[in-house]
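Missing here is one protein chain; the remaining ones are kept as they sit in the complex.
Here is subunit A:
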Amino acid sequence: RVSSDGKPPKFQPPPKPVIIDRKTQKEERRFLSPEFIPPRGRTDPLKYYIERKDMIQRRKVFNIPEFYVGHVLAVTTADPYASAKSNRFVGICIQRGGKGLGATFVLRNVIEDQGVEICYELYSPRIQAIEVLKLEKRLDDNLMYLRDALPEYSTFDVNMKPVSRMDHEEIPVNKLQVRMKPKPWSKRWERPKYNIKGIKFELPEHKMKAAQKWTQPWLEFDMLREYDTSKIEEKIRKELSEELEK
């Protein structure tokens, strides 16, 4: 190309490369404890707001760690009848239920060949410490089937040392398939309503097929059952982060 004044064209430096650092841009994993999300109903939202204020108050004084179903926890409670006035129990969390201040979680362990399940309230003042010993999620939200599984899957050492993990790592999902005791079970876990992926069913084919008779394929399309919590969650997360920083 020949420019108008006969000189060679001015050197245009190449555009600077834009470096997108994907590691630092990874979204921070934001965990909202399930008991903060209000259930669907006709209650005044003011009631949930006041309950949340109390829950935040408690969380400021006492640290409730982030945990899911499948984690192994050690809980120390105040016990007036124990010699040391406190009681420590280690177990795997099989279920988290309840909303608001009455939120509970059930810990299961097998002690001296006897299965023991204790249901603790998260916000009870008698709980003195909650430690997460092992972090791992399971394939299901509800591990009640461990009652009918072989006892080896529910035994955890009482003096287990906490497994260390880095803060920014994702919580690993344990894809363990649990083997069950022979039937009868407390619930028919092969039925599709429980939607369990963590059991290795050793039942004959015709029984598994017969269980599929109870599928309700219309459930996933039922619009009245949809409860979209994304916006509510955002608001609650904002509220929580503001209050906890104070």
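The working rule: a residue touches a chain if its C-beta (ideal position, glycine included) is under 8 Å from a C-beta of that chain, and two chains touch if they have at least 3 such contacts; residues count from 1.
By our rule, contacts and distances are computed from a predicted model.
Taken from the listed names "PRELI domain containing protein 3B", "Large ribosomal subunit protein uL3m", "Myotubularin-related protein 9-like" or "ABERRANT GROWTH AND DEATH 2, ARF-GAP domain 2", the protein name that UniProt assigns to the chain not shown is "Large ribosomal subunit protein uL3m". Touching the missing chain, out of A:44, A:112, A:202 or A:245, is residue A:44.
When the whole complex is considered, the residue among A:65, A:102, A:151 or A:172 that touches the unshown chain is A:102. Although one chain is hidden here, its contacts on subunit A can still be listed: residues 41-44, 46-47, 50-51, 54, 57-58, 61-62, 78-80, 85-86, 100-102, 121, 123-128.
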